[in-house]
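Data block below; observations after.
One protein chain omitted, others in place.
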Amino acid sequence: MAAAGFAIFYISRMLYMSDVSRFFSSLEIYNSYPFLFDILFGFLFNFLFDVSFCLSAVLFIVSGSEACRYIARYGIGTGVPSVGMYSVGIATICSVFGFSLFDQITGFGGFLAGISVSLIFGFICGKITNKYLNLNIPGFTYNMTLVSVATTASFMASGIFLFGSFESIIYLRGMIMSGIAALLFIGTAVMVFHSYNASLGADESHDRTQHLAFSNAFLWMLLLSLISAFFKPVSVVLIIMFSLILFIYSFKKYVKCVKRDSYVISEPALLPTEEELI
Amino acid sequence: MIENLFDVSTVLSVSNVAVFLFVLIGGVLISLSVHFIPIGGAPAAMAQATGVGTGTTQLAAGAGLTGLLAAGSVSAVTNNLYLPLFIGSISSCLMIAITMFSANLVYIFGVGCPLVSGKRQRDVITKDRQDVYVSKGTEGHGTPTASFFSGLIGGLIGGFGGSLTYVSILYLCTKTVGISFAGSAAFAATCSIALFYINSVIASYNIGGTIEGFTDQKFKKMPKAIFVSSIASAIFGIITIATVYLFIVPATGGIF
Partner (left out) sequence: MINFTVLLLLGLIAVLAAIAGYTEDLESVIGSQSNPNSQVQLAPQVMRPHRYFNKAISGEPISNALTAAIGASVAYLFTYISFPFLVSLVLGSIVASLFHAYLAFVSHTGRIASQGRFKQPLYKDVIRSHIFPIAAYAFLTVFCILSISYILKYALEHPFPFPLISLILGISVGSIGSSIGDVYYGAESLYQNYPFGAGINAAHSGDIVRKGASGILTNHDHTYFCSMFGAPATGLAFSATVFLTTWITSVFNPKDGTIYGVLAIILGILFIICLFVLNRILEIYAHHRFGPYRETEKGDAVDI
(Lines give C-alpha, C1' and ligand atoms only; values in the text may rest on other atoms or scores of the structure.)
Protein backbone atom coordinates (compact mmCIF):
# COMPACT_ATOMS: atom_id res chain seq x y z
CA MET A 1 0.00 0.00 0.00
CA ALA A 2 2.88 2.31 0.77
CA ALA A 3 4.34 1.35 -2.59
CA ALA A 4 1.09 2.32 -4.29
CA GLY A 5 1.26 5.65 -2.53
CA PHE A 6 4.76 6.17 -3.80
CA ALA A 7 3.74 5.24 -7.32
CA ILE A 8 0.84 7.69 -7.39
CA PHE A 9 3.01 10.38 -5.91
CA TYR A 10 5.78 9.80 -8.43
CA ILE A 11 3.53 9.64 -11.51
CA SER A 12 1.73 12.81 -10.56
CA ARG A 13 5.00 14.53 -9.90
CA MET A 14 6.25 13.51 -13.35
CA LEU A 15 3.02 14.73 -14.92
CA TYR A 16 3.20 18.00 -13.15
CA MET A 17 6.78 18.76 -14.02
CA SER A 18 6.89 17.24 -17.51
CA ASP A 19 6.39 18.79 -20.87
CA VAL A 20 2.79 17.71 -21.25
CA SER A 21 1.54 21.22 -20.92
CA ARG A 22 4.15 22.48 -23.36
CA PHE A 23 3.03 19.81 -25.81
CA PHE A 24 -0.54 20.95 -25.62
CA SER A 25 0.41 24.54 -26.02
CA SER A 26 2.19 23.74 -29.28
CA LEU A 27 -1.04 22.44 -30.79
CA GLU A 28 -2.72 24.64 -33.32
CA ILE A 29 -6.07 24.67 -31.58
CA TYR A 30 -4.42 26.04 -28.46
CA ASN A 31 -3.29 29.13 -30.29
CA SER A 32 -6.85 29.93 -31.29
CA TYR A 33 -8.29 29.76 -27.77
CA PRO A 34 -5.36 30.31 -25.39
CA PHE A 35 -7.44 31.66 -22.52
CA LEU A 36 -9.80 28.68 -22.44
CA PHE A 37 -6.96 26.20 -22.54
CA ASP A 38 -5.05 27.93 -19.79
CA ILE A 39 -8.02 27.74 -17.51
CA LEU A 40 -8.76 24.17 -18.46
CA PHE A 41 -5.23 22.87 -18.00
CA GLY A 42 -4.71 24.99 -14.92
CA PHE A 43 -7.76 23.35 -13.40
CA LEU A 44 -6.81 19.90 -14.64
CA PHE A 45 -3.25 19.96 -13.37
CA ASN A 46 -4.13 21.54 -10.08
CA PHE A 47 -6.78 18.92 -9.64
CA LEU A 48 -4.42 16.07 -10.55
CA PHE A 49 -1.82 17.47 -8.19
CA ASP A 50 -4.34 17.70 -5.34
CA VAL A 51 -5.79 14.26 -6.04
CA SER A 52 -2.38 12.62 -6.05
CA PHE A 53 -1.39 14.08 -2.71
CA CYS A 54 -4.80 13.45 -1.22
CA LEU A 55 -4.72 9.79 -2.28
CA SER A 56 -1.14 9.25 -1.18
CA ALA A 57 -1.86 10.77 2.22
CA VAL A 58 -4.90 8.51 2.58
CA LEU A 59 -2.95 5.42 1.60
CA PHE A 60 -0.14 6.26 4.01
CA ILE A 61 -2.63 6.81 6.83
CA VAL A 62 -4.26 3.44 6.14
CA SER A 63 -0.94 1.60 5.99
CA GLY A 64 0.11 3.30 9.22
CA SER A 65 -3.07 2.23 10.96
CA GLU A 66 -2.50 -1.36 9.76
CA ALA A 67 0.91 -1.41 11.42
CA CYS A 68 -0.56 0.28 14.50
CA ARG A 69 -3.17 -2.47 14.66
CA TYR A 70 -0.42 -5.10 14.56
CA ILE A 71 1.48 -3.57 17.47
CA ALA A 72 -1.54 -2.76 19.62
CA ARG A 73 -3.01 -6.24 19.31
CA TYR A 74 -0.31 -7.55 21.62
CA GLY A 75 -1.49 -5.32 24.46
CA ILE A 76 1.30 -2.96 25.49
CA GLY A 77 -0.36 -1.85 28.71
CA THR A 78 -0.75 1.83 27.86
CA GLY A 79 -3.46 1.77 25.25
CA VAL A 80 -3.48 2.14 21.49
CA PRO A 81 -3.02 5.93 21.31
CA SER A 82 0.52 5.79 22.67
CA VAL A 83 1.71 4.15 19.43
CA GLY A 84 0.27 7.02 17.44
CA MET A 85 1.75 9.68 19.69
CA TYR A 86 5.17 8.03 19.64
CA SER A 87 5.23 7.92 15.87
CA VAL A 88 3.88 11.43 15.42
CA GLY A 89 6.63 12.78 17.67
CA ILE A 90 9.13 11.22 15.29
CA ALA A 91 7.11 12.32 12.26
CA THR A 92 6.91 15.99 13.21
CA ILE A 93 10.63 16.61 13.36
CA CYS A 94 11.37 14.43 10.32
CA SER A 95 8.72 16.23 8.25
CA VAL A 96 10.02 19.64 9.22
CA PHE A 97 13.46 18.42 8.21
CA GLY A 98 12.03 17.23 4.90
CA PHE A 99 10.29 20.56 4.28
CA SER A 100 13.58 22.28 4.95
CA LEU A 101 15.17 20.52 1.99
CA PHE A 102 12.61 21.74 -0.55
CA ASP A 103 14.80 24.69 -1.46
CA GLN A 104 18.09 22.82 -1.24
CA ILE A 105 17.17 19.84 -3.40
CA THR A 106 13.88 19.43 -5.24
CA GLY A 107 10.53 18.92 -3.57
CA PHE A 108 10.46 15.22 -4.25
CA GLY A 109 14.00 14.95 -2.88
CA GLY A 110 12.88 16.64 0.29
CA PHE A 111 9.99 14.21 0.58
CA LEU A 112 12.35 11.25 0.18
CA ALA A 113 14.84 12.74 2.62
CA GLY A 114 12.18 13.18 5.30
CA ILE A 115 11.04 9.59 4.83
CA SER A 116 14.61 8.26 4.95
CA VAL A 117 15.38 10.11 8.16
CA SER A 118 12.18 8.83 9.75
CA LEU A 119 13.07 5.32 8.57
CA ILE A 120 16.37 5.48 10.46
CA PHE A 121 14.89 7.23 13.49
CA GLY A 122 11.92 4.87 13.68
CA PHE A 123 14.09 1.80 13.25
CA ILE A 124 16.50 2.77 16.03
CA CYS A 125 13.64 3.76 18.37
CA GLY A 126 11.74 0.55 17.65
CA LYS A 127 14.83 -1.61 18.10
CA ILE A 128 15.96 -0.18 21.42
CA THR A 129 12.41 0.15 22.76
CA ASN A 130 11.67 -3.50 22.08
CA LYS A 131 15.01 -4.73 23.34
CA TYR A 132 15.67 -2.68 26.47
CA LEU A 133 12.15 -2.03 27.73
CA ASN A 134 11.32 -5.75 27.58
CA LEU A 135 8.24 -5.43 25.41
CA ASN A 136 9.34 -8.53 23.45
CA ILE A 137 6.71 -8.20 20.74
CA PRO A 138 7.68 -10.13 17.61
CA GLY A 139 7.85 -7.82 14.64
CA PHE A 140 7.76 -4.69 16.80
CA THR A 141 10.80 -3.11 15.17
CA TYR A 142 9.50 -3.60 11.64
CA ASN A 143 6.04 -2.28 12.46
CA MET A 144 7.32 0.65 14.50
CA THR A 145 9.48 1.62 11.51
CA LEU A 146 6.46 1.28 9.26
CA VAL A 147 4.28 3.41 11.53
CA SER A 148 6.85 6.19 11.73
CA VAL A 149 7.46 6.17 7.97
CA ALA A 150 3.74 6.15 7.22
CA THR A 151 3.05 8.92 9.72
CA THR A 152 5.88 11.05 8.34
CA ALA A 153 4.74 10.49 4.77
CA SER A 154 1.13 11.30 5.55
CA PHE A 155 2.20 14.37 7.54
CA MET A 156 4.26 15.64 4.59
CA ALA A 157 1.66 14.70 1.98
CA SER A 158 -1.04 16.46 4.02
CA GLY A 159 1.19 19.52 4.28
CA ILE A 160 1.88 19.62 0.53
CA PHE A 161 -1.81 19.01 -0.15
CA LEU A 162 -2.71 21.87 2.17
CA PHE A 163 -0.32 24.47 0.76
CA GLY A 164 0.26 23.13 -2.75
CA SER A 165 3.78 24.40 -2.97
CA PHE A 166 7.40 23.26 -2.98
CA GLU A 167 9.00 26.27 -1.33
CA SER A 168 10.40 26.09 2.18
CA ILE A 169 9.36 29.62 3.10
CA ILE A 170 5.68 28.74 2.61
CA TYR A 171 5.96 25.97 5.15
CA LEU A 172 7.91 28.13 7.53
CA ARG A 173 5.42 30.97 7.50
CA GLY A 174 2.18 29.15 6.72
CA MET A 175 2.72 26.01 8.74
CA ILE A 176 5.01 26.68 11.67
CA MET A 177 4.55 30.40 12.32
CA SER A 178 0.79 30.32 11.88
CA GLY A 179 0.50 27.15 13.98
CA ILE A 180 -1.21 24.90 11.43
CA ALA A 181 1.56 22.44 12.36
CA ALA A 182 -0.38 21.83 15.58
CA LEU A 183 -3.39 20.69 13.55
CA LEU A 184 -1.30 18.38 11.38
CA PHE A 185 0.50 17.06 14.48
CA ILE A 186 -2.56 15.95 16.40
CA GLY A 187 -4.70 15.13 13.36
CA THR A 188 -2.23 12.73 11.80
CA ALA A 189 -1.75 10.99 15.12
CA VAL A 190 -5.48 10.53 15.68
CA MET A 191 -6.08 9.34 12.13
CA VAL A 192 -3.36 6.70 12.46
CA PHE A 193 -4.48 5.15 15.73
CA HIS A 194 -8.20 5.87 15.81
CA SER A 195 -9.45 3.14 13.47
CA TYR A 196 -8.09 0.31 15.60
CA ASN A 197 -8.91 2.00 18.89
CA ALA A 198 -12.53 2.47 17.79
CA SER A 199 -13.08 -1.14 16.74
CA LEU A 200 -11.22 -2.81 19.59
CA GLY A 201 -13.02 -5.82 21.02
CA ALA A 202 -13.41 -9.56 20.84
CA ASP A 203 -15.05 -9.57 17.40
CA GLU A 204 -12.84 -6.97 15.76
CA SER A 205 -12.73 -7.72 12.05
CA HIS A 206 -10.00 -6.60 9.74
CA ASP A 207 -12.09 -5.27 6.88
CA ARG A 208 -14.24 -3.13 9.17
CA THR A 209 -11.15 -1.56 10.71
CA GLN A 210 -9.74 -0.90 7.27
CA HIS A 211 -12.95 0.69 5.97
CA LEU A 212 -13.00 2.88 9.05
CA ALA A 213 -9.39 3.91 8.40
CA PHE A 214 -10.30 4.88 4.83
CA SER A 215 -13.37 6.74 6.01
CA ASN A 216 -11.40 8.66 8.65
CA ALA A 217 -8.67 9.50 6.20
CA PHE A 218 -11.08 10.83 3.58
CA LEU A 219 -12.87 12.95 6.17
CA TRP A 220 -9.50 14.30 7.22
CA MET A 221 -8.75 15.13 3.60
CA LEU A 222 -12.14 16.83 3.29
CA LEU A 223 -11.30 18.99 6.30
CA LEU A 224 -7.87 19.80 4.90
CA SER A 225 -9.29 20.68 1.51
CA LEU A 226 -11.79 23.02 3.18
CA ILE A 227 -8.91 24.64 5.04
CA SER A 228 -6.77 24.78 1.89
CA ALA A 229 -9.39 26.99 0.27
CA PHE A 230 -7.68 29.81 2.20
CA PHE A 231 -4.32 29.13 0.57
CA LYS A 232 -4.99 28.02 -3.01
CA PRO A 233 -8.55 28.79 -4.06
CA VAL A 234 -8.03 27.65 -7.68
CA SER A 235 -9.49 24.18 -8.06
CA VAL A 236 -10.59 23.61 -4.51
CA VAL A 237 -14.24 22.88 -5.31
CA LEU A 238 -13.26 19.86 -7.38
CA ILE A 239 -11.10 18.36 -4.68
CA ILE A 240 -13.77 18.99 -2.04
CA MET A 241 -16.28 17.10 -4.21
CA PHE A 242 -13.75 14.33 -4.80
CA SER A 243 -12.96 13.74 -1.14
CA LEU A 244 -16.61 14.12 -0.14
CA ILE A 245 -17.73 11.42 -2.59
CA LEU A 246 -14.98 9.03 -1.52
CA PHE A 247 -15.71 9.74 2.14
CA ILE A 248 -19.41 8.96 1.71
CA TYR A 249 -18.57 5.79 -0.20
CA SER A 250 -16.15 4.44 2.43
CA PHE A 251 -18.43 5.51 5.27
CA LYS A 252 -21.29 3.53 3.73
CA LYS A 253 -19.01 0.52 3.43
CA TYR A 254 -18.16 0.91 7.11
CA VAL A 255 -21.82 1.12 8.15
CA LYS A 256 -22.53 -2.00 6.12
CA CYS A 257 -19.76 -3.81 8.02
CA VAL A 258 -21.22 -2.63 11.34
CA LYS A 259 -24.63 -3.98 10.35
CA ARG A 260 -23.03 -7.30 9.45
CA ASP A 261 -20.96 -7.64 12.61
CA SER A 262 -23.24 -6.41 15.37
CA TYR A 263 -25.44 -8.87 17.29
CA VAL A 264 -28.71 -7.06 16.64
CA ILE A 265 -29.57 -3.50 15.71
CA SER A 266 -32.68 -2.55 17.58
CA GLU A 267 -35.00 0.36 17.95
CA PRO A 268 -35.93 1.32 21.55
CA ALA A 269 -36.20 -1.98 23.38
CA LEU A 270 -35.49 -3.68 26.64
CA LEU A 271 -32.19 -5.26 27.56
CA PRO A 272 -31.67 -8.91 26.56
CA THR A 273 -33.09 -11.26 29.20
CA GLU A 274 -31.07 -13.77 31.21
CA GLU A 275 -32.24 -16.65 29.02
CA GLU A 276 -31.14 -14.96 25.84
CA LEU A 277 -27.66 -14.36 27.17
CA ILE A 278 -26.85 -17.99 27.85
CA MET B 1 24.59 27.40 3.61
CA ILE B 2 24.64 23.71 2.77
CA GLU B 3 28.40 23.82 2.19
CA ASN B 4 28.87 25.41 5.60
CA LEU B 5 27.41 22.27 7.12
CA PHE B 6 30.41 20.26 5.99
CA ASP B 7 32.73 22.68 7.72
CA VAL B 8 33.81 21.07 10.99
CA SER B 9 34.28 24.30 12.87
CA THR B 10 30.72 25.41 12.05
CA VAL B 11 29.17 22.14 13.04
CA LEU B 12 31.12 21.79 16.26
CA SER B 13 30.73 25.39 17.38
CA VAL B 14 30.11 25.85 21.08
CA SER B 15 26.47 26.84 20.73
CA ASN B 16 25.56 23.85 18.57
CA VAL B 17 27.15 21.34 20.93
CA ALA B 18 25.57 23.07 23.92
CA VAL B 19 22.11 23.02 22.35
CA PHE B 20 22.56 19.37 21.44
CA LEU B 21 23.47 18.54 25.03
CA PHE B 22 20.58 20.57 26.43
CA VAL B 23 18.07 18.84 24.16
CA LEU B 24 19.54 15.50 25.28
CA ILE B 25 19.28 16.46 28.95
CA GLY B 26 15.77 17.84 28.44
CA GLY B 27 14.59 14.59 26.88
CA VAL B 28 16.09 12.51 29.66
CA LEU B 29 14.51 14.74 32.32
CA ILE B 30 11.09 14.37 30.68
CA SER B 31 11.46 10.60 30.70
CA LEU B 32 12.60 10.71 34.33
CA SER B 33 9.68 12.88 35.38
CA VAL B 34 7.09 10.37 34.15
CA HIS B 35 8.50 7.84 36.61
CA PHE B 36 7.91 10.21 39.52
CA ILE B 37 4.29 11.10 38.77
CA PRO B 38 1.87 8.73 40.58
CA ILE B 39 -0.41 7.26 37.90
CA GLY B 40 -3.11 4.69 38.51
CA GLY B 41 -4.31 4.35 34.96
CA ALA B 42 -7.83 3.06 34.35
CA PRO B 43 -8.03 1.16 37.71
CA ALA B 44 -7.51 4.40 39.64
CA ALA B 45 -10.68 5.81 38.10
CA MET B 46 -12.56 2.99 39.86
CA ALA B 47 -10.60 3.58 43.12
CA GLN B 48 -8.78 0.29 42.60
CA ALA B 49 -5.21 1.58 42.49
CA THR B 50 -3.17 4.37 44.05
CA GLY B 51 -2.48 7.44 41.98
CA VAL B 52 -4.21 9.80 39.61
CA GLY B 53 -6.77 8.14 37.40
CA THR B 54 -5.48 8.88 33.94
CA GLY B 55 -2.98 7.62 31.40
CA THR B 56 0.73 7.76 32.07
CA THR B 57 1.62 9.71 28.97
CA GLN B 58 -1.14 12.23 29.17
CA LEU B 59 -0.82 13.63 32.68
CA ALA B 60 2.92 14.16 32.20
CA ALA B 61 2.27 15.77 28.84
CA GLY B 62 -0.52 17.95 30.21
CA ALA B 63 1.62 19.17 33.08
CA GLY B 64 4.76 19.66 31.04
CA LEU B 65 2.97 21.54 28.28
CA THR B 66 1.27 23.83 30.81
CA GLY B 67 4.77 24.61 32.02
CA LEU B 68 5.86 25.19 28.44
CA LEU B 69 3.04 27.70 27.97
CA ALA B 70 4.18 29.66 31.04
CA ALA B 71 7.84 29.44 29.98
CA GLY B 72 6.89 30.78 26.55
CA SER B 73 5.07 33.78 27.98
CA VAL B 74 8.02 34.59 30.23
CA SER B 75 10.61 34.17 27.49
CA ALA B 76 8.82 36.86 25.45
CA VAL B 77 9.26 39.59 28.05
CA THR B 78 12.70 38.98 29.50
CA ASN B 79 16.22 38.39 28.22
CA ASN B 80 17.10 36.32 31.26
CA LEU B 81 17.54 32.70 30.20
CA TYR B 82 17.05 31.15 33.64
CA LEU B 83 13.67 32.62 34.53
CA PRO B 84 11.67 30.72 31.83
CA LEU B 85 13.21 27.47 32.99
CA PHE B 86 12.20 27.90 36.61
CA ILE B 87 8.81 29.46 35.94
CA GLY B 88 8.00 26.63 33.51
CA SER B 89 9.07 24.15 36.14
CA ILE B 90 6.97 25.80 38.87
CA SER B 91 3.89 26.08 36.63
CA SER B 92 4.08 22.43 35.72
CA CYS B 93 4.42 21.49 39.38
CA LEU B 94 1.47 23.74 40.24
CA MET B 95 -0.71 22.00 37.65
CA ILE B 96 0.20 18.55 39.02
CA ALA B 97 -0.43 19.72 42.60
CA ILE B 98 -3.86 21.15 41.78
CA THR B 99 -4.81 18.03 39.85
CA MET B 100 -3.76 15.63 42.61
CA PHE B 101 -5.39 17.75 45.32
CA SER B 102 -8.72 18.04 43.48
CA ALA B 103 -8.68 14.35 42.64
CA ASN B 104 -8.18 13.64 46.35
CA LEU B 105 -11.18 15.85 47.13
CA VAL B 106 -13.27 13.68 44.80
CA TYR B 107 -11.89 10.48 46.35
CA ILE B 108 -12.75 11.61 49.86
CA PHE B 109 -16.04 13.45 49.44
CA GLY B 110 -17.33 11.79 46.27
CA VAL B 111 -16.31 8.16 46.62
CA GLY B 112 -15.76 8.13 50.36
CA CYS B 113 -12.44 6.35 50.75
CA PRO B 114 -9.28 7.41 52.61
CA LEU B 115 -6.01 8.08 50.79
CA VAL B 116 -3.84 4.98 51.08
CA SER B 117 -1.43 2.81 49.18
CA GLY B 118 -1.60 -0.93 49.66
CA LYS B 119 1.92 -1.68 48.56
CA ARG B 120 3.66 -0.65 51.78
CA GLN B 121 2.62 -1.11 55.38
CA ARG B 122 3.57 2.41 56.39
CA ASP B 123 3.83 5.65 54.44
CA VAL B 124 7.46 6.56 53.75
CA ILE B 125 7.16 10.22 54.77
CA THR B 126 4.46 10.38 57.43
CA LYS B 127 4.95 6.88 58.90
CA ASP B 128 1.15 6.38 59.02
CA ARG B 129 -0.26 2.88 59.13
CA GLN B 130 -1.74 2.17 55.68
CA ASP B 131 -2.68 -1.46 55.16
CA VAL B 132 -5.76 -1.40 57.40
CA TYR B 133 -7.45 1.33 55.37
CA VAL B 134 -7.24 -0.43 52.00
CA SER B 135 -10.60 -1.66 50.68
CA LYS B 136 -10.93 -5.32 49.89
CA GLY B 137 -9.85 -6.28 46.38
CA THR B 138 -8.00 -3.02 45.68
CA GLU B 139 -4.39 -1.87 45.82
CA GLY B 140 -5.20 1.44 47.43
CA HIS B 141 -6.96 4.64 46.41
CA GLY B 142 -6.18 8.32 46.18
CA THR B 143 -2.79 9.96 46.36
CA PRO B 144 -1.27 9.71 49.87
CA THR B 145 1.49 12.01 51.04
CA ALA B 146 4.50 10.06 49.76
CA SER B 147 3.01 9.77 46.28
CA PHE B 148 1.94 13.42 46.40
CA PHE B 149 5.51 14.47 47.17
CA SER B 150 6.78 12.24 44.39
CA GLY B 151 4.32 13.84 41.98
CA LEU B 152 5.54 17.32 42.91
CA ILE B 153 9.13 16.27 42.13
CA GLY B 154 7.94 14.79 38.84
CA GLY B 155 6.17 18.01 37.89
CA LEU B 156 9.26 20.10 38.69
CA ILE B 157 11.56 17.85 36.67
CA GLY B 158 9.20 17.48 33.71
CA GLY B 159 8.49 21.19 33.44
CA PHE B 160 12.21 21.89 33.68
CA GLY B 161 12.98 19.39 30.91
CA GLY B 162 10.38 20.77 28.53
CA SER B 163 11.38 24.37 29.20
CA LEU B 164 15.06 23.52 28.80
CA THR B 165 14.41 22.10 25.33
CA TYR B 166 12.31 25.12 24.40
CA VAL B 167 14.78 27.70 25.68
CA SER B 168 17.83 26.06 24.13
CA ILE B 169 16.26 25.79 20.66
CA LEU B 170 14.96 29.34 21.02
CA TYR B 171 18.44 30.52 21.96
CA LEU B 172 19.97 28.78 18.95
CA CYS B 173 17.46 30.40 16.59
CA THR B 174 17.43 33.94 17.95
CA LYS B 175 20.89 34.55 19.32
CA THR B 176 23.14 32.37 17.18
CA VAL B 177 21.42 32.35 13.83
CA GLY B 178 19.60 35.63 14.18
CA ILE B 179 15.94 34.92 13.40
CA SER B 180 13.00 36.96 14.64
CA PHE B 181 11.43 36.02 17.94
CA ALA B 182 7.97 34.94 16.75
CA GLY B 183 9.25 32.40 14.25
CA SER B 184 11.80 30.93 16.65
CA ALA B 185 9.23 30.64 19.43
CA ALA B 186 6.80 28.77 17.17
CA PHE B 187 9.54 26.47 15.88
CA ALA B 188 10.95 25.77 19.33
CA ALA B 189 7.52 25.09 20.81
CA THR B 190 6.62 22.64 18.03
CA CYS B 191 9.90 20.77 18.52
CA SER B 192 9.43 20.69 22.30
CA ILE B 193 5.96 19.18 22.03
CA ALA B 194 7.26 16.46 19.69
CA LEU B 195 10.16 15.66 22.03
CA PHE B 196 7.79 15.61 24.99
CA TYR B 197 5.57 12.99 23.43
CA ILE B 198 8.44 10.75 22.29
CA ASN B 199 9.99 10.64 25.74
CA SER B 200 6.83 10.32 27.77
CA VAL B 201 5.70 7.37 25.64
CA ILE B 202 9.09 5.69 26.11
CA ALA B 203 8.75 6.11 29.87
CA SER B 204 5.18 4.84 29.88
CA TYR B 205 6.19 1.72 27.92
CA ASN B 206 8.78 1.14 30.61
CA ILE B 207 6.40 1.36 33.54
CA GLY B 208 3.50 -0.23 31.71
CA GLY B 209 0.41 1.51 33.02
CA THR B 210 0.62 2.20 36.74
CA ILE B 211 3.25 3.53 39.14
CA GLU B 212 3.04 5.04 42.62
CA GLY B 213 6.07 7.29 42.53
CA PHE B 214 9.55 6.68 43.89
CA THR B 215 8.27 4.25 46.49
CA ASP B 216 7.16 1.78 43.83
CA GLN B 217 9.16 -1.29 42.84
CA LYS B 218 8.82 -0.31 39.18
CA PHE B 219 10.88 2.79 39.86
CA LYS B 220 13.98 0.58 39.83
CA LYS B 221 13.43 -0.05 36.09
CA MET B 222 14.10 3.63 35.42
CA PRO B 223 17.73 3.38 34.07
CA LYS B 224 16.51 1.44 31.04
CA ALA B 225 14.07 4.18 30.04
CA ILE B 226 16.78 6.78 30.55
CA PHE B 227 19.11 4.89 28.23
CA VAL B 228 16.47 4.56 25.51
CA SER B 229 15.28 8.15 25.78
CA SER B 230 18.84 9.50 25.72
CA ILE B 231 19.42 7.77 22.37
CA ALA B 232 16.09 8.98 20.96
CA SER B 233 16.71 12.53 22.22
CA ALA B 234 20.23 12.53 20.76
CA ILE B 235 18.90 11.69 17.28
CA PHE B 236 16.15 14.25 17.79
CA GLY B 237 18.71 16.92 18.71
CA ILE B 238 20.83 16.26 15.64
CA ILE B 239 17.84 16.51 13.30
CA THR B 240 16.61 19.67 15.04
CA ILE B 241 19.94 21.47 14.71
CA ALA B 242 20.27 20.38 11.08
CA THR B 243 16.75 21.71 10.42
CA VAL B 244 17.56 25.08 11.95
CA TYR B 245 20.59 25.51 9.69
CA LEU B 246 19.06 24.00 6.55
CA PHE B 247 15.57 25.39 6.82
CA ILE B 248 15.29 28.64 8.58
CA VAL B 249 18.51 30.34 7.57
CA PRO B 250 18.42 29.82 3.78
CA ALA B 251 14.68 30.26 3.55
CA THR B 252 14.69 33.65 5.17
CA GLY B 253 18.24 34.92 5.33
CA GLY B 254 17.65 35.41 9.01
CA ILE B 255 15.12 38.22 8.80
CA PHE B 256 11.62 36.79 9.08
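Going in written order, the chains are labelled A and B, and every chain counts its residues from 1.
Here is the rule we use: a residue touches a chain if its C-beta (ideal position, glycine included) is under 8 Å from a C-beta of that chain, and two chains touch if they have at least 3 such contacts.
Since the structure is predicted, the reported quantities are computational estimates derived from the model, not experimental observations.
Among the residues A:105, A:223 or A:237, only A:223 touches the chain that is left out of the figure. Remark: the omitted chain is touched by one listed residue; of B:190, B:206 or B:243 this is B:190. Residue A:79 is the one among A:64, A:79 or A:110 that touches the chain not shown. When the whole complex is considered, the residue among A:60, A:140, A:155 or A:185 that touches the unshown chain is A:185.
Contact residues of chain A toward the unshown chain are 79-81, 85, 176-183, 185-187, 189-190, 193-194, 197-205, 208-209, 212, 215-216, 219, 223, 226-227, 230, 254-255, 257-258, 261-272, 276-277. Residues of chain B in touch with the missing chain: 41-48, 52-55, 58-59, 61-63, 65-66, 68-70, 72-78, 80, 83, 86-87, 90-91, 93-95, 97-115, 126, 128, 132-138, 140-145, 148-149, 152, 181-182, 185-186, 189-190, 193.
Everything below uses one rule, namely that only the chains that are shown with their structure count from here on.
Computed centre separation for the pair chain A/chain B is 29 angstrom, with centres defined by C-alpha atoms.
Within the complex formed with chain A, the residues of chain B that make contact are 2, 55-57, 182-183, 186-187, 190-191, 193-198, 201-202, 204-206, 208-209, 224-225, 227-228, 231-232, 235-236, 239-240, 242-243, 246-248, 250-252, 256.
Considering their complex, residues 76-79, 81-82, 85-86, 88-90, 92-94, 96-97, 99-101, 103-104, 117, 120-121, 124-125, 128-129, 132-135, 168-169, 172-173, 176-177, 179, 181-182, 185 of chain A touch chain B.
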